[in-house]
Each structure stands twice: as C-alpha cells, then as structure tokens.
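The complex is shown incomplete by one protein chain, all other protein chains being positioned as in the whole.
Take a look at subunit A:
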Amino acid sequence: MSATLLKNSELQFGATTFFAKEHKGETCGSNGLPLTPNSIIIYGKAQKLKLFKHPNLCTYLDIIRGKHERTVIVSQYCGVPLSNYLNKEEFSFEDITKIAYQIFLALNYIHEKKIVHRSLSTENILVQEKNNIKLFNYGLFYMTDNGKLVSFPIIQLIYAAPEVYLDGPNGNLSNPKVDVWSAGIVLAELVLNKPLWQSLKVGQRIRKVLSLVQGNTSIFERIAREHNCYEKYLSVPDDLKQVIEDCLNIMPCDRPTVDTVLKNELFAHFKTVNQTNRSKICEPFEQFTIEELYHWWQLAGGDVLLELKKQGLIRSSPPILSLPQMVLIDGSILGQERNPATLYDSRIIQMPLEGLYQRFEHIPLNCYYPLIHSKSEILSKADDSSYNAEKLPLVIREKDPEHQFHRVILLRRLLHGYPYTRDLIIAESIKDIPPLLRGQIWAALLNVRGDYQQEYIKIDKETPTATDRQIEVDIPRCHQYNELLSSSEGHRKLKRILKAWIYKNSQYVYWQGLDSLTAPFLFLNFNDEAKAFACLSNFIPKYLHNFFLRDNSAIIQEYLSKFSQLIAFQDPVLANHLESINFIPELFAIPWFLTMFSHVFPLHKIFHLWDKLILGDSSFPLHVGLSILTQLRETLLASGFNECILLFSDLPEVDMEQCVNFSLDTYSTTPKSITARTQQSEKSPYIATMDIPVQDLNKEKFPRISVDDVVSLIRDDNDRAIIVDIRNPTHYARSSVKGSINIPCSSITFGEINIENVGIHSSLLKKNKDKIVVVIGSEEANLDIFPKFLIHCHIPKVCVLHGGFNVLLPITPTVLIQNQI
C-alpha cells in the first residue's frame, strides 16, 4: 500500500551513455605515470553536478564507467520531452511564458555555477504536470571539460548559436550567451509550434543557421516567414516577442545574459508567486530523496548497465573483432577504430522501478516517519513489525535494501537534528552506519560543527611551499585503484586539503601517510572538501595527537611500547614468540598507527574499521593492531623473523568484521589505564597517577595498572581479578588486599621458566584465562622480574600496580585487611 509513496512522478531516473576519447600514441605523462583515462577525468569532474538541486533541473545521480572508456550518466528523468509537443498540442502564450521563465531560471542557476549547457534543445527539456519543466543532460559540456575529453562534437544542430558553428567542430567555446541563443530558438519553435528546418539535411540546416548571420532584419521574423508562420509571428504578444528577439541576437555581446532576461517585465508576475511559496514557515518533511531511491533501487537488484544492454545501447561484440588488424613494429595499431557514430548515443533509457516497488510494497506507512524522541507503549508494538536484520553479517546488512531503507530514513532524520541529536546518532552508529550517509554520520561523530565551510575558505591552499614536491609525488600513489581518488579532480582536492591542514597546523609537518589518512574523508565528502578537511582536523587530535610533529619519535615510541605491552597482556604466548625472534613493532606497525591503518587496507575495509574506531577513544587502534596480529596468530607462531616480516610487507587478507569485533572485545575487557598514554589529547585520570618516563616504559614488557582501576576491580567485581601480593609474608600478614594471594618473590627461583615454581598458587594462575592478574609489591626490582616471569610462563592478563602497595594505604583503607599487632 505504501509503495505509493515511492511512486512519485518526479522520482524517476534514466541513463545515457557515450564514449570518452581514448589516448592515442603516448601512454605516459611527463611524470612517467600512465595518462589518466579520460573517462576517469570525466568521472571526477561530473561529481560536482550531483550537488545541483533546482526544481527545473534533473538531478544527477551517478556516473558509471564501463569497458573501453564507456561512460554512463544516471540522472533524474521524468516527464515528456518538449519536442513531443511540437506540431501537436499548442501551448498558450501564457504557457510558453511560464516555460520560458523556468528555462531561464534553470540556465541562470547553472551559469551561476560556471557551467554552460551548450546543448539545450527541445529534446532535453522535460515537461511535467502543470507545464513545469526540467532541463536534462545539461552537464555534458562541463563534465567533458568543454568537450575536450570526447571525440564527438557537443552541439545541437539548429539550436547552436552561430558563433558555435564558427568555432568549428572541435571548438570549445564556453560563453554562457550560447545558451541564450539556444533558448531563443526553443522559444521560437514553441511559439510557431513546429520544429525548425525539420525536412532539411544536416549540411543544409547548418547553412540555414549561418545564413541568419547576414541581413539586419529581425531573425525571429525571418524564421517565422521561412516557416510560413508570419501570421502567427504577428500574433505573439510584444513582450514575449521581444524576449525571443533579444535572445536571437547574432552578436553575443548584444545578446542579454540570462540574468538580464529574467529581469524582464514579462516574468514579473512569476516572481511574486514564487515568493508566496517561500513564505512557508518550514518545508514539509522530505520522505526520502531521489538519491536514496536510486541507492535502494541498486540494492534491490537494479543495474544500469544491464538495462542499457537490454535496450541495445551497450552491445558487446565478439572479442576477436576488437583485435587490431595490423600492428606496426613501432607499436602503432591499425584497424581498431570504433565506429564514430557509436561514440554518442542520444537515446535515454528510463530505469524500471517496478522491482523496487514490489520489494517495498509491504513496508507500512509509519516506517517512512520513524519516531525518534517518543516511543510510547502503543507505538512500540507497531515497531515490532519493523525489519530486523541486526543479526546478519555487516556486509549483508549493507546490501540489504530493506535494512538500508530503515537505516537511511532514521539516520537522515537524526542528521537533520544534528548537533542536538548527536547522542542518538552515536547510539545508532554503534549498530551500523548506512553507507549512503557515512560521510555525514562520520562528520557528526567527529563533532564537525558550525561554519566549517567558512573556516576552510579562509585557509591558504594555493601558495607554493617546500612540502609541495612531497605531496605531489605521494598523491598519484595514494589509493589509486579508486576512481574518484585517481581522477584529476581527486588529485587536486587531496592536494588542497593536505596543504590546508599543514597551513592550519603550523606546529605539525607533512609526514608521508597523511595522504592515506585524508583519502577516506575525501572519498566520502568528495563534493564537500571543507567537510573532509573538518573531519580530518577533528580526527587527528583525537587519534594521532602529536604524531605529525617534526620530531615524533617520543610519541611513536610510547605508542609502540603500549602496543607491545597490550600484546603481552592479552596474548603472552604470542608476545614471547615475537620477542624471541626480535620481531618488534617498530619494524611493522609504524604505518599501521601513523595512518590509522589507512595505508594498509583498501578503502572499503577502512570504512568498516573506522566506523567503529570513530566511536572509540584513542586506545582503540591499539586493540585493532592486536586484533590483526591475532588473526595471523597461527602463522606468526609458526614463523621466524623473515617469514613474519614478509607477512607484513604484504599484509594478507584480514577479515574486517572479525577484526573489529575482536578489537571491541579486548577494548572492553582491558582496564583503561593499561593503554593510557601521556601523549594523548583526551584528559585521562590515569595519566596523572601514572607518570612513567618513556625510557622506563620501553624496558617494561608488561603494562602497569592504575590504583583507580585496581580499586574498581576489587570493589565492583571481585571475580575479575587475581591480586598477587609479592611482598614478604611478614608485610603481607600486617596488611593485605582482601582476597589477595601472597607469593613472596624471595621464595621463587626464576632461573627455570616453570609456573610450578611459584608454589601452591601455581594452579590458580595456570588456569587463569580471563581474570586480570594484578601484581602488587613494594620493591621495584621484584616488580620487574616477577611479572616478566609470569608472562614467560604464558600467564595472560598480567599487570603491575603502579606505585606499589603503598598507594593503596591512603586511598582505600576499605579494601585492605589490617592486622594491627
């Protein structure tokens, strides 16, 4: 029943296709890298068009690259081409004026965005109900870099302005006035109600347009006379006639701009209507957008390329036919040219939506308007009918149209309320993050606020600096398998963001790896550089505080020491092995942490990793590192130094969902002081209590735990910890922690690595799997040997109370048993 909500005449889309120009001859640019395929350049440029939102423009939805430089453009497509009306129903002059007004509004919008249509015609003006119109395919000239990236001319015969013809077939004249001429021709056709020079051949049509250049009478009048419509011409109201004549001015400099045309009295009454519409206090809630509809359609099995194949727009020929007929010794190829007629296909294929309608038919209406703030008892019953996919693996949930329907609807609604709804966004993001909204959700989770755009505009991103060379050689190597990031537009934007970040953070410098770190944000916010920058700017202080200092060695040292200790804490067997083969984190983990794994994983894996990372604090990445080691544990344990390091030179496939879940597991069971660092930006109570010099930290194989964590372990849940007191029995008898065991250090022979040496408590330690073994002592020397011994005996979760037994005395008399003598 409610699929009717989806069945909106404006929520329709279609696709067109063409071929980008192939590079002939040289395949390498001056930097030795292969030339970027033109289809990739188009792909990058066209992204901007997706931002265009105007009631008189069809929204661009997607750009798809096929084989052999094929480019497919997916765009909103609804209504009937204006050309279908000519010679049939006649529009009244009032209708024509309304259509004209909308055409000029649309042109004005794109001209303000510095885009020239250049192929306006009655074919790509789509008429909706009430003679509302939308322009279609207005971005072709722009996305092909004024036609330079394709080998067919972008021109509409009849409609093209005389100067376009004079510019030649390869011309790329991009004066917005050419659109004004085309609009004039369209209006002339509408008024005369017939297509111009329809019966003529191509050459004759061009000659006709060019012949208009001569003579100095009104061009509109001459066109009307030529088409035996002089009487009609005379009946046109003067103001409308004048607009058409103004548009059809031979000299571009005498032709008005669209902006000027819109100021014409003719359109005055539309403007007032428009303003009354705007006076509404608030826009009605959007049920969903066409972008969302397209996303769901794809998830529900919609395939643009397949539809184009079905309709014969993409024909596959046997591969043997695409072999060259002759290859010369110098490498030039003959007989492989594509038929020029197939380079551009003017047909538009409407995408069928029935499949999606059926798929979503059973979704009740209230699901389109999820309740956020009030969940009443009555309504919560209705909620049970909602789709439950939470148990499914993440990759399946992301591909499930219905699950994504609910997630997108809910999270978009929450994003509308950001920043007030930030807590709710966090709560929902813990479940999963719908890929369609990931960029916005990440920005919300990273607390991007206010006028981030203004801030970005103010930053100098252009002035050459000494770092430019390094950035320039790194960018063409950064996630280049990705179409967006390998496009020229992507390179340009990445460079700007990097330069902006360095400019803004003068205490930091560019370290290789910053490029990889920026890439995910740029990919997700390709059309909003400022937001990508803002995300990066908030991400780095949180997770990589001071990592980009000119001298970051102290920070990295501390980080890696903490990493080693975490391994020893969670997995002493692995830690011992890695230590025995001298496989230290310095050799493999720097790129992991410096780039938060963005240098070691492809984008789609980084997304799933960061989805969780962004929800955690700055210690979470250490757990991710541990989790990767754990996935490769068996191989690592069976390998020597060389095999281990080779394994990491070319990181094998890592199951990301498993990796993330394992990280969450260790993250939640590790006391926070174990991973607390002095070099983190978050204020942490542990740092004040545990001020360990980096040199000492490096020597310690085991982590220290803060007194606060120990106290809460003892108080809250006594079962979670084994407190091992290693002081001598006299001290122990005088005062001890409730439930602790006494293993006097002096009683143990450490020479032999055997847990039995600790005496009667050995079985308790040996059986330990999940409990945290807190070693409490008073002499520093013993506090080093004993925990090391435990780790060598493969006892997990060993840590040492920082500050020794005495720190417990003043703070918590309640956890101690005092035996006063």
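Heads up, the rule we're going with is that a residue touches a chain if its C-beta (ideal position, glycine included) is under 8 Å from a C-beta of that chain, and two chains touch if they have at least 3 such contacts; residues count from 1.
Here, contacts and distances are computed from a predicted model.
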**Message:** Please identify the absent chain by the protein name in its UniProt record; candidates are "N(6)-L-threonylcarbamoyladenine synthase", "Vacuolar fusion protein MON1 homolog", "LSM complex subunit LSm2" or "small monomeric GTPase".
**Reply:** "small monomeric GTPase"
**Complete:** Out of A:33, A:213 or A:396, the sole contact with the unshown chain comes from A:33
**Complete:** Considering the complete complex, of A:595, A:630 or A:680, the missing chain is touched by A:595
**Prompt:** Of the residues listed, A:128, A:480, A:681 or A:728, which one is in contact with the missing chain?
**Reply:** A:480
**Fill in**
Of A:8, A:211, A:342 or A:642, the residue touching the omitted chain is A:642
**Fill in**
Residue positions on subunit A contacting the omitted chain are 28, 30, 32-34, 469-470, 473-474, 476-478, 480-481, 486, 509, 511-513, 515-516, 550-551, 553-554, 557, 581-582, 584, 586-588, 590-591, 594-595, 599, 640-643, 645-650, 652, 698
